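All protein chains but one are shown in place.
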Amino acid sequence: MFKDLLRLERFPTTWCPGCGIGQIMIQLAMVMDELGLNYTNCVIICGIGCTGRLAGYMNVDSIYTLHGRTLPVAEAVKLVNPSLKVIVVSGDGDLASIGGNHLLHATRRNPDLTVLCNNNEVYGLTGGHAGPTTPRDTKTVSSPAGASYDPLNLQNLIKAGANYFYAKTTVYHQVHLRNCLKEAIARPGFAFVDITSQCIENYGRRLGFNSAYEMLLHFRKTYKRAPEGAETLEPYEIGIVRRG
Amino acid sequence: MGKIIISGEGGQGVRVISHTLATLLADLGYEVSLLYDYDSAVRGAMSMAHLVFDKEPIANPVIEDADILLKLSDKASGLRAEKTVCETGLCIDEEIPFDKLGIEKFGREVFGNMIALGRLMALIGIKVSEKELAKVLPLKYPEENISAVRFGYHLKEEDLERGLKSRKRRHFDFSSGQPGTADREAEN
Partner (left out) sequence: MRRLVQGNEAVFLGALKAGASFFAGYPITPSSEILVLAVEHAARGPAFKFIQSEDELAAANAIIGASLAGAKSFTATSGPGFSLMQEAIGYGHQAEVPTVFVNVQRVGPATGMPTMPAQQDILQTKYGSSGDYYPLVFYPDSVEECYRYAVAAFNAAEESLSPVILLSDAFVGHLNETVNLDDIEVEVVPRSRLPLGTDKRTFTGLAHDEDGRPRTADAVVYQKWLYKVKARHEQVAARYSYFEFQANASSDTLLISYGIVSRVTAPLTSQFALFRPIRILPMLGPELRQCARNYEKIVVIEANDGQYACLVECELKRDVIRVPLLGGRINLDLAKKGLSEKLEREVS
């Protein structure tokens, strides 16, 4: 039962009603249950931010690291005990801004890790500051005149490695998300799952969404499946690109 | 107790000379301390080694007044020693054109540092077989290195521009554990 993997006694969670992280956690638990992953063979490493709280709600050994440092910690854990499945769950800022250098080197060293990136385009927990994946011109608490830069192209960054696995999906596309997770976890190497997710309170509302549900509908409308066999995902396409 | 300072610049072989000498002395049963004091550059900056050897464990590895100073370049200042052996032009005690001899006798300037090592060994009075020496020398160019050390060990006046006849001749007696000094007539 996937619920065995959740610390239900600690619910309700700290996340805002409608937050995408909760849904990612459920999908992850379902996939772990399907794959037979539990506290004897799996460790979850979380970063700082709302996403990081996930570690505390799952019934496995977990580490809630310093901001940006999930990858060095996870790689070391895997190196010491290769029999463990090591799953990293973190946010876009934690992974691609302060954690950016480690992400870069993960594409080079290709450690056997699965990374779930809760990509909600914002630093939610601190109040809604712009992040490395915030689209240009988006108004946030730290970009009141609109974000001045283009967002990082995570796909291209992951593709810097000789071998790579980059999955793009959204919280709305639950079945697709689960399939991405299954393949990512099974892959013996670095697998990055970029999950577009909704932060309603500190991001969505400022953009004009009235509810998380509206944001999910927006994901449904905006994101389309990439064509079969595509080697590059275009903006707003969900799918998996891989080499090796 | 013997106190040797080897001073040069990065690339001249200060480490090789000092570490080889230290290893030889350690193998002979001495207590040895070897301390490096060098500037931050791969080539061309100050590089010094302080080598102390004694029968007893060594308290202070930093040398104030050396028994012998080997000066391969003048990057370091303020060094004091009873006897100085140096590259041409760097002192008024015993000048040996290491670079020149390195090229002349062994084809490369850098073998001068092995000649210097040999000279130091002779001054200290270390006797080791070539087999023992080969064990501690660098792996590259083994024959040239041994020959250069042997050459430096047996350096005679006619090999040198200015001669080994120096103003002060010192005899070092390390066997008693005390550095002894006794003036001696220069030998011809």
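Annotations for the structure displayed:
The chains carry the letters A and B, assigned in the order they are written, with residues numbered from 1 in each.
Here, a residue touches a chain if its C-beta (ideal position, glycine included) is under 8 Å from a C-beta of that chain, and two chains touch if they have at least 3 such contacts.
Note that the structure is predicted; figures quoted are calculated from it, not measured.
The chain not shown here is touched by just one of A:16, A:30, A:50 or A:73, and that residue is A:73. When the whole complex is considered, the residue among A:13, A:65, A:90 or A:110 that touches the unshown chain is A:65. Remark: the residues of chain A touching the chain excluded from display are 7, 10, 39-43, 45, 53, 55-56, 59-66, 68-69, 71-77, 79-81, 83-84, 101-102, 104-105. With the whole complex as reference, residues 19, 22-23, 26, 30-40, 58-62, 64 of chain B touch the missing chain.
Assume only the chains that are shown with their structure count from here on.
With centres defined as mean CA coordinates, chain B is found 63 Å away from chain A.
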